[in-house]
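This part shows chain A:
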Amino acid sequence: MRLAAILLGVVLAGAVALAVADWRGGSAGEPPTGSTLSATYVDPDGNGRLDRGAGEALVDRSELAPSARPGRQLALFAQLSDAHVVDEESPARLPFLDRLGAPLTSTFRPQEALTGQVLAATVESLNALGPQAVVSTGDLIDNAQSNELSQALSILRGGTVDPNGGAPGYDGVQSADNPDPLYYRPDVDAPRHPGLLEEAERPFPSPGLHAPWYPVMGNHELLFQGEVRPSARTSSVATGRRALLRLDPSVEIPTDERALTPDLVDRLLSGGLPGPTAGTPPDRSRRQLPAEGVARRLRGAGDVGGRRPLLDYSFDIAPGVRGIALDAARRDGGAKGRLGPGQIEWLSRELDRAGRRWVVVFSHQPLDSFAGGRRALAVLDRSPGVVAAVAGHTHRNSIVPRRSPSGGYWLVTTGALIDYPQQSRAFRLLQTANGVALETWMVDHSEANLAGVSRELAFLDAQGGRPRGNAGTRLDRNARLFKASSIRR
Partner candidate 1 sequence: MIASARGAWSRLRGRRGRSLLAAAGIAAVAAMMGTATTVAYGLATGFDRAAERADLPDLIARFEPEQVDEVDARVEALPNVASRSYRQEATEVPLASAGQATSSGAVHVVGDGRRGYAIVAGDDLSGAGDEVVVERGLADAWGLAPGDRLSVAGVDARIVGVAVAPDNVAFPLASAPRVYVASQGLGAQLGADPGLTNMALIWSQDPSRLDTTLVQARAVSFGIDNLRFLTRAGVQVQLDEAAGIVIALLIAFSAAALGVAGVTLGATARAEVQRRLETIGVMRGLGFSRIGVAAQYGLEAVIVAVPAGALGLGVGALLAYGPSARLLESLNELPPGAALLAPLAGCLLVIVGLVALATMWPAWRAASRRPAEILRGAELTARPRRLPYPAGFFGLGARLVAARVGRTAATVSVLAVSTALVLLMLALATRLDALQNDPASLGKRYQLTVNGAPDSTLPVVRDVPGVAAAAPRYEASAADSFQLGETFKLIAFPGDHTEYESPPVTEGRRVQTAGEAEIGAGLANALGARRGSTIAAQLGSGREVRFRVVGIVAALGNEGRVAYVRPTRLLEGDPGLTPAIAVRLSPGADPAQVTSELRSRGIDTAAVGAATSSSREFLGVLADVLRVVAIVNILIALFILTQSLALTALERRPTLAVLRAGGAGRREVALVLAGGATLVVALAAPAGVVLERAVLGPAVADMAVDYVTLPLSADVGQITFAVLGLLLLALTAALWVARQVGRTPIAVALREE
Partner candidate 2 sequence: MNVVSARGLTKTYGRGRAARKVLDAADLDVSGGEMVAVAGRSGSGKSTLLHLIGGLDRPDAGTLEVAGSRLDRLTERGFTDLRRHQVGFIFQFFHLVPELTGEENVAMPTRLVNGHSSGLARARALIRELGLDEVSGRLPHTLSGGEQQRFAIARALVNEPAVLLADEPTGNLDADAARTVLRHLRAVASGGRAVLLATHDEAAAEIADRVVHLDGGRLRA
């Protein structure tokens, strides 16, 4: 009798343990897809805390063509933009410029030590989506430094990533002992995250993108602070052993970005760093890369081939769907885009080559934001196969229709991974009765490796994506974009 009771007890305990294990496995084992269609991060009561909330369903947008029943899937692809993987400890950083206002805004962000982790978490979410192609629409790194590019590429490739620059551990403006009240110090300031910086400098794993990925050149890949062409002087600042603490009050930074020429910067640096400095552990890998070098490494990493100095190329997203990447980054300085006449001609030829296939065009700067881009749009206007022109750079979600005689297409920009809401974008092209529907929705990154902390900090940032409205409206996020076309396949 007693034996039976003991046996029964053991069996029951085992059953409970199994049930618990199963329950734990059920919640933790299921990878989050990150799709905001089912759930996303919201702050309904406005207290600054993000929680998982209801997802946002697709909104039908029929400005260009009436809604139609979506049919066969033609392609599934994704876009990530403006990851700004940054060596935040670099002496080439000028975080104090933040307080001077335009054009050098966003030179400091509370979450900047976690850019690599956010990119890795994005990779994880996109892998769960399982796209046929992933396009990085520029500003993959922040400050044109070699070590930034190495880090970003190794995250996309997969493996263990070492985010640390300079000496081991954190050595930057967010240290607890920095008295400057304008920087968020995770060890002491709210929301407190003691040890965050140490943790941020530790190697972390990245799964690597499982899909083929395609790089688009941004201004931050090439330019010092995304604005200034690197020179021997700026590069020696980056690899140097002194960091500028604040700008000498006598130094005047021009408010017009066109005045911010390499010459001016060289002049500023001619007498050494213009202001009080502090020692910093030097790091040779911080050298600033020449534009050709950046393009070469991006081509190699994305396996897009070619040898031209400009990163213009076309590729198959899926059978019957072409992608065209335009390199609008200026090599001479300035954040605005530029497309030369040769590039416009090349684009025209590529559209012809695409024939009856659907086309999606990718650039860093939105094509409607600069003269060369507008000329490119004029070319696209004539092509009935163009579904969308997709860009980044603005750090802001937006979807607007572009009407044209050939049926029009959609201009899509996507927010930055570095700023709130730290989302990437998924696209699904579907056949409809009279054309196509491009379904698009935002994808939240997983919370892996401190990326969740980064999202929290990005949300709180009073100079960040939240107050600037970077998430856009619902119409700018999850939508079904209809296009009618004469093209029949």
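Selection criteria: all candidates are chains of the complex that A comes from, given by their letters.
Miscellaneous remarks
Please note the rule applied: a residue touches a chain if its C-beta (ideal position, glycine included) is under 8 Å from a C-beta of that chain, and two chains touch if they have at least 3 such contacts; residues count from 1.
Computed from a prediction, not measured in an experiment: that's the story for all the values here.
Contact annotation for this complex: of the listed candidates 1 or 2, chain A touches only 1.
By the touch criterion stated above, chain A contacts candidate 1 in their complex at residues 45-49, 99, 110, 176-177, 179, 181-185, 188-191, 459-463, 466-467.
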